[in-house]
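Note that this complex is displayed minus one protein chain, with the remaining chains in position.
This part shows chain A:
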């Protein structure tokens, strides 16, 4: 097998593996979007989804040889960025809704010195004692 043959074969195998990995990444991100539990988590999942989709587009462009797909990637990146900015502004404008604290679902850690003390915000830890 010549060097050129090996390069072509290696590229093909790597493209398949990359598509599989990106599919797994897509699936895990979708699970996070479904599980939530709060709006910023879902917006972050959406952001991640667009960046994985751009990776998909680049891999498919290499696979098929249509390098015109780059333009699609740029457009998708622009849309994803604007969507995230708009959602961030929306989160800021909406404020925190009543049940967000319950839904935030922060898991406890072993030997947590602050457990049972309400929120996870550790403020004024050095003063007022």
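In this section, contacts are C-beta pairs under 8 Å (C-beta built on N, C-alpha and C of every residue); 3 or more make two chains touch, one makes a residue touch a chain; residues count from 1.
One rule holds for everything that comes next: contacts and distances are computed from a predicted model.
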Fill in: "Monovalent cation/H(+) antiporter subunit G", "Putative spermidine/putrescine transport system permease protein", "Cytochrome c oxidase subunit 2" or "Transcriptional regulatory protein BasR" - which is the UniProt name of the missing chain
"Monovalent cation/H(+) antiporter subunit G"
Worksheet entry | For chain A, residues in touch with the removed chain | 3-4, 6-8, 10-11, 13-15, 17-19, 21-22, 24-29, 31-32, 38, 40-41, 43-45, 47-48, 51-52, 54-55, 58-59, 61-62, 67-68, 70-71, 73-74, 77-78, 80-81, 84-85, 87-89, 91-96, 100-101, 104, 106-109, 112, 114-115, 117-124, 128-129
